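The complex is shown incomplete by one protein chain, all other protein chains being positioned as in the whole.
Letters A, B and C name the chains as they come in the text, with residue numbers starting at 1 for each one.
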Amino acid sequence: MSAIPDIARPSGGLREHYRRVRERSLALTGELSPEDCAIQSMPDASPVKWHLAHTTWFFETMILASRPGYHVFDPRFAYLFNSYYEALGPRHPRPQRGMLTRPSLDEVMAYRAHVDAAMEKAIAADGEALQQTLILGLHHEEQHQELILTDIKHAFFANPLLPAYSRDASPSAGATELAWRGHPGGLVEIGHQGAHFAFDNETPRHVVMLRPFRIASRPVSNGEYLEFIADGGFRRPEFWLSDGWAKAQAEGWEAPLYWLSDNDGSRSVFTLSGARALDRHAPVEHVSFFEAAAFAAWAGKRLPTEFEWEAASRDFAFGQVWEWTRSSYDPYPGFKPFSGAAAEYNGKFMVGQLVLRGGSIASPPGHVRSTYRNFFPASARWQFSGIRLAEDA
Amino acid sequence: MSAIPDIARPSGGLREHYRRVRERSLALTGELSPEDCAIQSMPDASPVKWHLAHTTWFFETMILASRPGYHVFDPRFAYLFNSYYEALGPRHPRPQRGMLTRPSLDEVMAYRAHVDAAMEKAIAADGEALQQTLILGLHHEEQHQELILTDIKHAFFANPLLPAYSRDASPSAGATELAWRGHPGGLVEIGHQGAHFAFDNETPRHVVMLRPFRIASRPVSNGEYLEFIADGGFRRPEFWLSDGWAKAQAEGWEAPLYWLSDNDGSRSVFTLSGARALDRHAPVEHVSFFEAAAFAAWAGKRLPTEFEWEAASRDFAFGQVWEWTRSSYDPYPGFKPFSGAAAEYNGKFMVGQLVLRGGSIASPPGHVRSTYRNFFPASARWQFSGIRLAEDA
Amino acid sequence: MSAIPDIARPSGGLREHYRRVRERSLALTGELSPEDCAIQSMPDASPVKWHLAHTTWFFETMILASRPGYHVFDPRFAYLFNSYYEALGPRHPRPQRGMLTRPSLDEVMAYRAHVDAAMEKAIAADGEALQQTLILGLHHEEQHQELILTDIKHAFFANPLLPAYSRDASPSAGATELAWRGHPGGLVEIGHQGAHFAFDNETPRHVVMLRPFRIASRPVSNGEYLEFIADGGFRRPEFWLSDGWAKAQAEGWEAPLYWLSDNDGSRSVFTLSGARALDRHAPVEHVSFFEAAAFAAWAGKRLPTEFEWEAASRDFAFGQVWEWTRSSYDPYPGFKPFSGAAAEYNGKFMVGQLVLRGGSIASPPGHVRSTYRNFFPASARWQFSGIRLAEDA
Partner (left out) sequence: MSAIPDIARPSGGLREHYRRVRERSLALTGELSPEDCAIQSMPDASPVKWHLAHTTWFFETMILASRPGYHVFDPRFAYLFNSYYEALGPRHPRPQRGMLTRPSLDEVMAYRAHVDAAMEKAIAADGEALQQTLILGLHHEEQHQELILTDIKHAFFANPLLPAYSRDASPSAGATELAWRGHPGGLVEIGHQGAHFAFDNETPRHVVMLRPFRIASRPVSNGEYLEFIADGGFRRPEFWLSDGWAKAQAEGWEAPLYWLSDNDGSRSVFTLSGARALDRHAPVEHVSFFEAAAFAAWAGKRLPTEFEWEAASRDFAFGQVWEWTRSSYDPYPGFKPFSGAAAEYNGKFMVGQLVLRGGSIASPPGHVRSTYRNFFPASARWQFSGIRLAEDA
């Protein structure tokens, strides 16, 4: 997969854009049972049904609620499906999202239809005025589309039957030689600028000073990660950050999440298509930052900073796995959050997490762009997260 | 509701008995959605679907598995639906039962039908030989019928929408004067004896020496419990056992479970029919042993021992709420557990719990008998548990 | 060691009795450093210094505080050294007792001297009137003398240096044949009666109906417990109560507390005299109720009830280890707690614990009597607790 251009506003107008994104959510969840959609396998994950309702709540709250004549579908949903917006009032506790057997999946679908109908009218009447918030809502829904996949994968892994989300398996990747791309360093411009949509955390564009470095042409593969494991990578503290070592010991990590131990020594992994043989040529995924950094230390390399990654991103392909960077998720200089209720979208999470760049096979089209800043805690493993190496020149 | 005679073997033969019990489980769950049936609201509770499958697994494992020609429905179910039988191999961890979106409710229903068909054949062929285990299996399923109700009530209470399990509400009870029934004490026979079914923990029948005592003619009412609360019952440690006081402080208890705080000072409670006005004449329910004992201390009385309760049980009506006794759940002298795999049924839980006697509105007919020993930890509140007072004569 | 007669009131009068008990506390702690006396190794244990102060606080609060002319040593000590008496006001939280570097050990010694001087005056003036509370205070202090030993042993075990509390080691015991003592059952009188001191939980004396049984002439030995371990006792759930098995797995139990794993296969144990070779003939100690019950099940026997134990106690020697019984710690019929603030002494702990009978090498003289009811949770291991077997006749 090669780098995808920044196309945030597809052809066909706002209404078509709205429809396409909303329908994609349904397409992703169409094969799941009501029970599948109701489950929450850990506090960090959410039920599929909740994702479907929350993304709908976003449009209802941010756009429809203030429009004359709009009839709120169910006033209690403001409490149930608010994620974390303190300014919008109290909300159902996150770890309890799996308790919501009601409203049923059918009712959530009716909620979606109700809001979609009202949104289409609103777009017809005031498309221009709503455009900015509406586009944010669509990117928001697309972010949740990726979470639907990561969360259902985690949920299915909690079931000893290891159900498959989909029957399609990725074709096996061929071996690719790893090459090193040099970058001369110096002053580079970092961050988003221009007419296309970007999240507030990608701005403002600003100048960063870099030293010369080299960056790998492709992510670390499963086969390479197997070498790390075989060399005692999970038993040798010298490669690990202190908190990472403690976490790995406490949780008994011996391999990336979803790797299955086989009795006969061959490896298989749990995928969205169920258990499959490990593809040694595919990028390693479902590693935490700690496991990424330990691998890099073992390999005598390091992770790139997010600035190095962005500056060099035209020189390599990305979009198969999110790539952990060696950058903590701090605000860019001069950062200003979105205005209004959306101010809580990104800014209040800017501490204690690490930046990931790139995008994954679960990312919606358009989200894979060079300025996108994904972020997760250093111990998170349930995202499609992998490793790209770098080194000083 | 008056005391129900010990009828364990209804008319109509084994096949009719089997059908009647199995159909009652379906009747209890017929209005629930697949999502409702999949949820687990705390580690002590189980999903409805799990109850439906586990009771089926019991027949399959204890009766069918060893019969020639029986085809196991799904060999993986032995792992998924074993509750706690160590002798029968490893099992899915209890706190993870809510993760089982698969098998679906439909598949569990098919599992029930498959086992029912095989059981009917087995009954026809070998009814006499199977009778003992089969009757145990039916009483086992009936116990889970009560748990289906207690667990779905707990699950629905976790939902801010407070859904109703049923539209029928109990009619309001009339006021009943509390009278004291005297018992002369002396040597009494305690425990089950005879042809009717009883669990192993009700045996052997044995002689216990009692001192004279008096016991209340009816359980403590909601109105009486309100007086305790109004008199500072939840804020005065002098009435509480030490562990009970600690628990009440740690969890912020201010009233029985499911009591709702109303802004205007009137009380309502969450019931299987949703939120309802508190019926002051109905027995208080959903109190822990700690709250029962504290009430008794406040009232200047005490809880009866399980021996007093049983000895005097013909002198009062029971069956509306389980009644906490002042007896720890210890084995009767000479206790012998069931044989075979069923040995784990009761015996291994005989420490750290308290005995409850009587039966509740959620108890199946036939379970409300004077020798039945129910048991729960002192802090348990989600059962239909109430209070009957006693005092020394 | 043979059974010790019930002598609660030694010769020499109250003053001598008071002195003897108080001095014994100092004798037990004289070799400990201020640091040793300040440490709290787990929430269930208390620092030695706290024991020394708390027993003093008991006399000050229960006797001196209300006497005209008594000058309270430090009014803040009422908060610091109250253990659990809710009626006597708020108190320093139990798990924080190890935070009290101040008052220093020297100050606590001065506190003891101050109270002792006032107590001697009080005894001289009002000995008769004070006698009952004073005797309770002395038995209370003696109970804490045993806890001083159990708690310092636990604290020293938390130190990788495994310090010795004392240089004296118990002489190795000789082998003793185990014999079975029969008891015909029937009506027996249980509980304390008479002029000698007893705690409220030993009363009232009452009649209990027993079935015929046999009881072992001596406790289970280390050598016998080794056989249980060698036969997979800690790996076979069929011997264990359900909660016991869960606890053993969660905490990784493989042997009694304080048993050390030796590389060469020989066993040593941590004792008050440091690490020592295991004495196969000595009674096994530092087992929980769970481990005692599992051993009994493995041996095809059971634990005696506390009533069997007491009824048969004249037929065997006891006092080396506390002996777990198969009786939950429930109140005796007609139980009345001590009056006044001492009402909280025992009664409020009467749930969720098991009764131990006998007494240990750490028990003060006079505490080893046939009616004494010690009690601890089923998982407690840091007391000198062992096993005596019984069986139905």
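The rule is short, and it goes like this: a contact is a pair of C-beta atoms (placed from the backbone, for glycine too) under 8 Å apart; a residue touches a chain by one contact, two chains touch by 3 or more.
Just so you know, these numbers come straight off a predicted model, no measurement behind them.
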Next on the checklist: For the chain that was dropped from the view, give me its touching partners among the shown chains.
Outcome noted: A, C
Item to check | Contact with the hidden chain (one of C:P103, C:P219 or C:P304) | outcome: C:P103
Checklist outcome for this item: Touch with the missing chain holds, among A:R67, A:R102 or A:H206, for A:H206
Checklist outcome for this item: Among listed residues C:R24, C:H92 or C:K247, the absent chain is touched only by C:H92
Checklist outcome for this item: Across the whole complex, the chain not displayed is touched by subunit A residues 84, 86-87, 187, 206-211, 237-238, 240-245, 289, 293, 305, 326-331, 333-334, 348-352, 354, 378, 392
Checklist outcome for this item: Against the hidden chain, subunit C presents residues 33-39, 41, 76, 79-80, 92, 96, 98-105, 155-156, 158-161, 163
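In this text, only the chains that are shown with their structure count from here on.
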Checklist entry - For subunit A and subunit C, what's the span in angstrom between their mean Cα positions? => result 58
Checklist entry - CA centre of subunit B versus CA centre of subunit C: separation in Å? => result 37
Next on the checklist: Can you compute the centre-to-centre distance for subunit A and subunit B, using the mean CA position of each chain? Integer Å is fine.
Outcome noted: 45
Checklist entry - Mind pulling the subunit B residues that touch 2 or more other chains? => result none
